[in-house]
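Just one protein chain is left out here, and the rest sit where they should.
Each chain gets a letter, A and B, in the order it is written, and its residues are counted from 1.
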Amino acid sequence: MNKRLSQKIFFTLFRLISLMIVIVLFSILGFIIFNGAKSISWHFLTQMPTDGMTKGGIFPAIVGTLILVLGSMIFAFPVGVAAAIYMNEYVKEGPVKRFMRLMTSNLAGVPSIVFGLFGMALFVNQLHFGDSIIAGSLTLGLLALPVVIRTTEEALKQVDDSFRLASIGLGATKLQTIGKVTLPIAFPNIITGLILSIGRVSGETAPILFTVAAYFLPKLPHSIFDQVMALPYHLYVIATSGTNITESRPIAYGTALVLISIVLICNITASVIRNVLGKRNK
Amino acid sequence: MTPKIETKNLQLYYGAHHALKGIDFSANANTVTALIGPSGCGKSTFLRCFNRMNDLIDGCDVEGQILIDGMNINDRYLNVDELRKKVGMVFQKPNPFPKSIFENVAYGLRINGINEKKILEEKVEKALKQAALWEEVKDNLKKSAMSISGGQQQRLCIARALAVEPSLVLMDEPTSALDPISTSKVEELIYQLKEKYTILIVTHNMQQAARVSDKTAFFYIGEMIEYNDTTEIFTNPKIERTQNYITGRFG
Partner (left out) sequence: MFKKIINKIIEGFIKTSGWVSSIIVLLIIIFLFKEASGLFNKTPLEEGYMLVVNKKNPIDKLNPDQLKNIFDRDSTSWKTLGGMNADIEIFTVEDISTFYNDSMIGENMSNLPWCINDHISKTENVISYFPEKYLPKNFEGKILHLDKISVYQFLKNKIWLPSARPVSQVGAMPLIISTLLVSLVAILIALPIGLAAAIYLAEVADSRIRTILKPVIELLAGIPSVVYGFFGLVIIVPFVQKIFNLPVGETGLTGSIILAIMALPTIITVAEDALRSVPKAMKEASLALGATHWQTIYKVMIPYASSGITAAAILGIGRAIGETMVALMVTGNANNFTFSLLKPIRTIPATIAAELGEASYGGLHFKALFALGCILFLITLMINVYVEYLSGKKQTK
């Protein structure tokens, strides 16, 4: 039968295309891992860069990225969770809620370079933070905010209303209900969202270009008003405009591998949490 | 004797929908009153008036008096959280929190600021005993409440409601999600509980109403059609519509 045959052809095609996507992913990962593994050593991870970044390690960039991730989450996590709580637990369905949702999704759609421009205009210039950890962290925090809000809101939505009713029926206030019932139940999913946004933030380059990232700064920062190096920017620099691009290729591979490892670890941790804690609640 | 609970000309609107039309009702302490009637007749809504759970619904407007121990609770300035501590509620589906059995029962105490281990243990045990669950779970108090059976969960929810020592307990179809054996256990429990508590129970199950309640109120499209002793209602209903309903001719 013809229609059977065409179904077979198309489904096979779709299967092949999906397989191709998997192959593309693994070739990108394989490319980075295979080439980067040669560069990774204890020395590489813990030493300062030397010889115009063609030798030495990437320690300051690792530290810088960790600081920026931490800084951005200190801002984005509490504010984002609170915003999601407000949107899901306090505001009633209606135009106000729709507006808040729209704004959150608009914020999520703002290109990262525009966050960079904004961070530069507001934090670096207007508030006179200069190129600094605090300016960069806040800029990255703004970028992570809609991600945190969205995942938290999803997590709260999944909490069955009967739990809230039971708690309120026992005379708990709204805040008690949120703090003792809703949030603990939603916690695994909220943490999953947090980890995923850490993965996202640690790889962002455009927002830190003009707010914090240092081209070459072989020392650790002393205060939140210092500049730092960061992994994604470091990768960009040594891949495109370092003092000697071919000589520093191994360092580029190594940096890319470290960066990807952070993302991979975040993704895997997130799915483990989702699976383990998700099952326990069932 | 002043009735334990009473409503006078209770009107309730969901926006434009007139859901309860002038209900005059009263029930004495230590009685079980069953609220029956077809779906959407307003019996659950009526039940939820006594702990103001209808406040949570947008556009819900309640007029008239609702008295508990002679005090009007349909008052804008009333502290509803305090009210709900005094009025226990058991829901249709068992809804224990995903915490341990102990923490479920202790929840209401903890939110009242009781955190001393000794008192908590005492009150949890007492509540579980009242809910006839103690013997089954006393060795597994740390176990997740999600791991026990549906019937046990519902009795746990009853224990959770009793732990804060309410005087009035509202039950919204508490056995509709349970199997027959669990149902009979819960019914037995309800019968025992009236020693200490005043109970209002919404049920779809005629036999259940007949078995557990002292009085029965029949609701139909927002009105309380007939309210009398349970035996009277089931053997000798005054109004034809009540009779049609309990004999299964509609609803």
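Brief remarks on what is shown
By our rule, a contact is a pair of C-beta atoms (placed from the backbone, for glycine too) under 8 Å apart; a residue touches a chain by one contact, two chains touch by 3 or more.
Fair warning: this is a prediction, and the values are worked out from it, not measured in the lab.
With respect to the full assembly, the chain omitted from this view is in touch with A. Of A:Gly56, A:Pro184, A:Gly203 or A:Pro218, it is A:Gly203 that touches the chain left out of the display. For the options A:Met53, A:Met87 or A:Ile133, the residue in contact with the chain missing from this view is A:Met87.
On the side of subunit A, touch with the chain left out of the figure occurs at residues 3-4, 6-7, 10-11, 13-15, 17-18, 20-22, 24-25, 28-29, 31-32, 78-80, 82-83, 85-87, 90-91, 99-114, 116-118, 120-122, 125-126, 142, 145-146, 149, 173, 175, 196, 199-200, 202-206, 209-210, 232-233, 235-236, 239-240, 252, 256, 259-260, 263-264, 266-267, 271.
Heads up, the rule we're going with is that only the chains that are shown with their structure count from here on.
Between subunit A and subunit B, the centres computed from C-alpha atoms are 48 Å apart. Every residue of subunit A that touches subunit B in the complex is listed here, in rising order: 92-93, 160, 162-163, 165-173, 176, 180-181, 184-185, 280-282.
On the subunit B side of its complex with subunit A, the touching residues are 51, 53, 56, 58, 81-86, 88-89, 91, 93, 95-99, 107-108, 110-112, 144, 146, 157, 160-161, 164.
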